[in-house]
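Below are the structure tokens for one structure; questions will follow.
One protein chain omitted, others in place.
Note that the chains are named A, B and C in the order they appear, and that numbering of residues resets to 1 at the start of each chain.
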Amino acid sequence: MAGNSFGSLFRVTTFGESHGPAVGVVIDGCPPRLPLVVEEIQRELDRRRPGQSAITTQRREPDQVEILSGMHEGLTTGTPLAMLVRNQDMRSGDYDEMKTKFRPSHADYTYKAKYGIRSWQGGGRASARETVGRVAAGAVARQLLATVGGGGGGAGASVGAGARPVDIVAWVERVADIEATVDPDTVTRDAVDANIVRCPEAATAERMIERIDAARKAGDSLGGVVAAVARGVPPGLGEPVFDKLEADLAKAMLSLPAAKGFEIGSGFAGTLLTGSQHNDPFYDAGGRVRTRSNRSGGVQGGISNGEHIFVRVAFKPTATILREQQTVDEDGHDTTIKARGRHDPCVLPRAIPIVEAMLALVLADHFLRQRGQCG
Amino acid sequence: MAGNSFGSLFRVTTFGESHGPAVGVVIDGCPPRLPLVVEEIQRELDRRRPGQSAITTQRREPDQVEILSGMHEGLTTGTPLAMLVRNQDMRSGDYDEMKTKFRPSHADYTYKAKYGIRSWQGGGRASARETVGRVAAGAVARQLLATVGGGGGGAGASVGAGARPVDIVAWVERVADIEATVDPDTVTRDAVDANIVRCPEAATAERMIERIDAARKAGDSLGGVVAAVARGVPPGLGEPVFDKLEADLAKAMLSLPAAKGFEIGSGFAGTLLTGSQHNDPFYDAGGRVRTRSNRSGGVQGGISNGEHIFVRVAFKPTATILREQQTVDEDGHDTTIKARGRHDPCVLPRAIPIVEAMLALVLADHFLRQRGQCG
Amino acid sequence: MAGNSFGSLFRVTTFGESHGPAVGVVIDGCPPRLPLVVEEIQRELDRRRPGQSAITTQRREPDQVEILSGMHEGLTTGTPLAMLVRNQDMRSGDYDEMKTKFRPSHADYTYKAKYGIRSWQGGGRASARETVGRVAAGAVARQLLATVGGGGGGAGASVGAGARPVDIVAWVERVADIEATVDPDTVTRDAVDANIVRCPEAATAERMIERIDAARKAGDSLGGVVAAVARGVPPGLGEPVFDKLEADLAKAMLSLPAAKGFEIGSGFAGTLLTGSQHNDPFYDAGGRVRTRSNRSGGVQGGISNGEHIFVRVAFKPTATILREQQTVDEDGHDTTIKARGRHDPCVLPRAIPIVEAMLALVLADHFLRQRGQCG
Partner (left out) sequence: MAGNSFGSLFRVTTFGESHGPAVGVVIDGCPPRLPLVVEEIQRELDRRRPGQSAITTQRREPDQVEILSGMHEGLTTGTPLAMLVRNQDMRSGDYDEMKTKFRPSHADYTYKAKYGIRSWQGGGRASARETVGRVAAGAVARQLLATVGGGGGGAGASVGAGARPVDIVAWVERVADIEATVDPDTVTRDAVDANIVRCPEAATAERMIERIDAARKAGDSLGGVVAAVARGVPPGLGEPVFDKLEADLAKAMLSLPAAKGFEIGSGFAGTLLTGSQHNDPFYDAGGRVRTRSNRSGGVQGGISNGEHIFVRVAFKPTATILREQQTVDEDGHDTTIKARGRHDPCVLPRAIPIVEAMLALVLADHFLRQRGQCG
């Protein structure tokens, strides 16, 4: 109940602080006999890794994953899959000032208020390093989902019987006010990874990179919006009341550091339409029920309808900036702080594999839940 | 795991269909010895009830609550608090067409895809009647929270010791493109309830009502945005990783019928600012740590900081409209449907007590969680 | 977390006090499209009902079940199945003395210590009336299990594919020192229900009845042992570490009022054997793996092996007796108490349907869990 686990049947528990010995994750409930490619897990960790480019933090972490349990001769065994990543490039000296002062809009003060103690180096548990475990687990979930399919344009409609495996792509849609127009039906991961800001529209990506670089040089930071799509999701996933698919997705995304907003399908913009404009008409697509538009974002009444799941996540500008700011110290006295250390001037490029991981975790969990209750 | 429960320590389970005998809720984990005013529960149900005004559905339900267990001489006993509301004004005839056809953007098709069976009358479990249980439980949570306090302008800072009890107010901020400007620091529930659309800005409320009425006459529907604030929340509530306070709030709100988006604090608009613009500076407010702005929405790193919790929820236009729409039947063949029955042309006015209830449920749960782990 | 729910995927939540308006249960997670015979639920409630015979409490309760939700035209819908039973024959006057005094070895004192308040009439939540909800839910679980099979002598071995549906029988094995010898492979429910003490060995049953009647007349009470078998359970149910099948069974049984001990298979007596005597040899039973003996009780390493699940539960003598006993009052002062009211002189005959219900609930839950994770 202390909130370090996520999911019901495909259940992950992360652990580890920024400046402790290691970060990691335990997955409990992974189906047995899944062929698991460790290189794919590592590839996702590489995409999340700091120090990838000029616009991310320069902390150098190889983030090499070690599988501690749950595999046997390349297959999952159904028992807990534990994965460990050692921390290496820690510079506690950068954080001396944070020992006694609270960074504005960071978690320093609230951890102290909650626990009466905090691992102040590097943000401790509030550090984005916690997401290492999420990404590793998400890479397993993704491999599980690749064995499932049936929605989004294929012919099949029942869980597990689909012609098209589930695939998931996220991208940077907007940085500050620089926005890309991307087609969720066709965007590919290769297009996303083609540049360091992970916006699949090349010209827009250039402008985003320049803007981030300018903010970095100014000791400031930027926010923006990540979009993500899951294609090939079979109809029937999601529990219709509290654990609606969109509810669990909203929770997943708002559990990410710096997330401030979430939309599914038409989101806030859809509220400007009338019902007759907004509704997605059903039609017979050669023996399969489909909708002509997808303002629902692939979910109706909390349950997937076989169309593409489409979500957006708002990320605020990074709280830790290299400028002097007003704050208080641990004794509650007014003071100022100017962060040192290595920080992302914009979290969005590195958020891409994390958003994808959370999307995969939610879908994998609901796939098992659906199979458990409904067979 | 079938998703009809919400919360960890203050845990509610709802049950009941639109056209079954009853709807209700069981609360497990309510602290003992809480003086419970049943009239306050009934008052919230009355605010949610259909048939309140010209702009809501005309279904007539008294929605009288019966306490089945968990109270003794006016106090909670710590054992399950079960509450029951009988359904009365059901007209199944209105739903005959829906027996074999799927309403667009409603849950008819997805329930069928998930379960292979559906209670087609009135939407069954997908009906907004399910929220009766949420509102009843939320009214209990609110009474619990009234015994807690310490944030938002008071002097105290520790859980349970505050000078100011937690209070919660939600209001209609926008209908279609008609938007009100409301101060979350001062808005009152009386101001909200002063008109039938529940927008505390009287002139704007008039325009909203006219617009909704026009949509109703046109057999169409409208969406919009609800805003909500919780004041007096002590610092320290929320679990810092997956169960961040904003994550659980996002889940709570996206679990509501017709919800498509969620924001906390600055939300999507905040992504247009730089970090130096966005960060909330801390200052010493006479011995208490406060922030000069509240773009964080009262939460930092997943944990409340004592400022006002502020959220927004996007609701799409009601899916059930009285116009002919393209759809398919249960055999997957193209057809058309034109709903009959009594439906809200805009869910927002009745969503107010429901949003407040979900906010109260999340806070009550996290209050108990904090007390459990941190004493 | 307040402990009124049981099970993970087939999850039941009970509510209600002895002298409140009603008792009941909500099942969340029941598979959809299960044909549900309400008469079978009622029949189990009738078996549990007070006032059945001269050796049970004379409280008169019809215990008529009302299905509030979760069914549609005779089938489960996959949504919460809520069931309600109204309390009728309450005589609070019998409990006046208990308002201020604690009955020895009853829950009066501990409820007060825990909650600071108690529904003192009839034991409140600690009353055996709470088990009404368990029995109703168990009757649903049993109908679900009747669609599952494959172990215990049939030819099939995989979940859901078995030739023999799961069936469950419990019986009174011992009352005080009067013990029956019953073959778990062949015992039938009819044989159990053939007499009022529910011991399938007729001559022994006579002696038990006489002994209970003598205790009743003496204002005293008796304990004993219930045995139970589940036949036809497919191999593979149970989670191998904390949620071993025997662990969940032990919890299920020890959660019953008056239970003090639990055994699976050889139990305590098996500790007197050596490993070579105790181990159950495997053999090829015409293409199916079976064991020649069943000291394991149908479970190895926490997982069912297809043999009969066999358990025993010890029930202490009823705490409420009609004799004067030493105790203290609510102020902690020494006093005496002599219970009035209508109580079972021996809980075992009425415990039979309750033990069967708990066994069914555990198996139904693990069946869904196995299907969820392993397909």
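Please note the rule applied: a residue touches a chain if its C-beta (ideal position, glycine included) is under 8 Å from a C-beta of that chain, and two chains touch if they have at least 3 such contacts.
None of the values given here were measured: they were computed from a predicted structure.
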> Where does the absent chain make contact, in terms of the chains shown?
Replying inline: A, B, C
> Among C:32, C:200 or C:235, which residue is in touch with the absent chain?
Replying inline: C:235
> Which of these touches the unseen chain: A:53, A:77, A:293 or A:335?
Replying inline: A:77
>> So one chain is hidden, and I want to know which residue out of B:101, B:260, B:312 or B:369 touches that hidden chain in the complete assembly.
In response: B:369
>> Can you tell me which of C:43, C:91 or C:260 touches the chain that was removed from the display?
In response: C:260
> Please identify, in ascending order, the residues of chain B that touch the omitted chain?
Replying inline: 1, 9, 29-32, 78-79, 160, 240, 368-369, 371-375
> Given the full complex, what residues of chain C touch the hidden partner chain?
Replying inline: 1-6, 8-9, 14, 102, 104-107, 109-111, 113-116, 125-126, 130, 157, 174, 176-177, 215, 220-225, 235-244, 246-255, 257, 259-268, 270-284, 287-289, 291-292, 295-297, 299-306, 314-321, 323, 325-328, 332-334, 369-370, 372-374
>> Need a quick check: the contact residues on chain A for the chain that isn't drawn.
In response: 1-5, 8-9, 11, 13-17, 20-24, 26, 28-30, 32-33, 66-70, 72, 75, 77-82, 84, 114-119, 124-125
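We adopt the following convention: only the chains that are shown with their structure count from here on.
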> In terms of residue numbering, is the interface formed by chain A and chain B classified as same (over half shared) or different (under half shared)?
Replying inline: same
> Using CA atom averages as chain centres, what separation in Å is found between chain B and chain C?
Replying inline: 39
> At what distance in angstrom does the C-alpha mean of chain C lie from that of chain A?
Replying inline: 45
> Where the centres are mean C-alpha positions, what is the separation of chain A from chain B, in Å?
Replying inline: 26
>> Residues touching two or more other chains, restricted to chain B: which are they?
In response: 1-5, 8-9, 14, 114-116, 125
